[in-house]
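Shown here: the complex without one of its protein chains, the others still in place.
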Amino acid sequence: MEAAMDGNASAGALAEIFAVDVTVARTTCATCDDTRPMAELQAYVRSAGTVLRCASCGAALVRLVRAPDRAWLDLRGVKVVQLDLPDR
Amino acid sequence: MRWLVGTVAETIPETPEAVTVRLDVPDWPGHRAGQHVDIRLTAEDGYTAGRPYSIASAPGADRLDLTVVRFEDGEVSPYLTTVLDVGDELELRGPIGGYFVWDGDDTRPVLLLGGGSGVVPLMAMLRHHAALKSEAAMHLVYSVRTTRDVLYASELEALAGPHRAVTITLTREAPSGWGGRVGRIDRHLLREVGWPPAARPRCYVCGPTPFVEAVATALTELGHDAHDVRTERFGPTGG
Partner (left out) sequence: MRIVNRGFTGRRAQPGAGLVPPGQYVVDDFPVLTAGPTPDVDLDGWDFTIVDESGAQLARWTWAELVGLPAEDITVDIHCVTKWSKLGTDWRGVSVDVLLADIDTAAEFVLAFCDGGYTANLPLADVLDGQAWVAYGFDGEDLEPEHGGPARLLVPHLYFWKSAKWVRGLQLRDEDEPGFWESVGYHNYGDPWREQRYWGD
């Protein structure tokens, strides 16, 4: 089994979409409940899109497709995302 | 996050396989030590290839340094290390990543663990530590195959000081007379040169994925909290 990159490698692509840095966001896998920073997910970036997989069970958590003028984001593999936001 | 254009101001050979590309980026917003940029190359027929590269320069440096290790079968690194020249333009976006960063705003000890090209973002942290005159204890443990592969060799020597240490370990071949360490970074080395979990060091592990997995596992087996261990995996070969 080859060694994937991690979510750090997808941070640029995700930064186009999210207003906050998601590499420190903690995602909970909808399949196995594993929770960890998005930076630690297994990233597949040499693909038709960006896929982030659970480091524990391999389920696809995040799928991102970028067309020239549109993007699609599928987060169905994520149960919940926890983000640190500044105190308001 | 939009694409910026940098101009190559200098290309600095670091080792036979590695070059630091020093860029002038007019709209550069500044960065944090450990962050990276995405580089995008476009061929005449419109084909594009992109790769992330860690920023080697400290926050606040005039120019942006990217140290690129050339992989023979690579698509982007051979271009960046052999074709790209002073005056050429390069598309980049960034800075990217808020996870694998060290800002120097506390004095917790810092253990930097780099395998091969994984030392690049750690170098930004070392340079930042020096620029801040930080008194946080910082120790870089740097694993390379041979002495020829050591990036920033003379600068690492110059950076060592009361609050900064560098340990190099060779995994393939040591020159005769080498008094330094040999072998991979393992629990024994970590226990010896690192800090015990009670000291709550911040640990940053970067390099090829198998290296990162092995070292991060060793750290947690030694009792370090997983939250204190930040990782950046460069893929199977590190390139």
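Labels A and B are assigned to the chains in the order they are written; within every chain, residues are numbered from 1.
In the analysis below, a contact is a pair of C-beta atoms (placed from the backbone, for glycine too) under 8 Å apart; a residue touches a chain by one contact, two chains touch by 3 or more.
Keep in mind that what you see is a predicted model, and the values were worked out from it rather than measured.
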Touching the absent chain when the full complex is considered, from A:Ala19, A:Ala48 or A:Leu85: A:Ala48
By the contact criterion defined above, which parts of subunit A meet the unshown chain? Give residue numbers in ascending order. 1-2, 4, 42, 44, 46-49, 51, 53, 58-60, 63-65, 67, 70-74
Mind pulling the subunit B residues that touch the left-out chain? 45-47
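Please note the rule applied: only the chains that are shown with their structure count from here on.
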Please tell me the distance, in whole Å, between the geometric centres of subunit A and subunit B computed from their C-alpha atoms. 23
Within the complex, subunit B is touched by subunit A residues 2-9, 11-12, 15-16, 21, 23-24, 37-40
What residues on subunit B touch subunit A, complex-wise? 1, 36-38, 52, 93-94, 96-100, 208-210, 212-213, 230-236
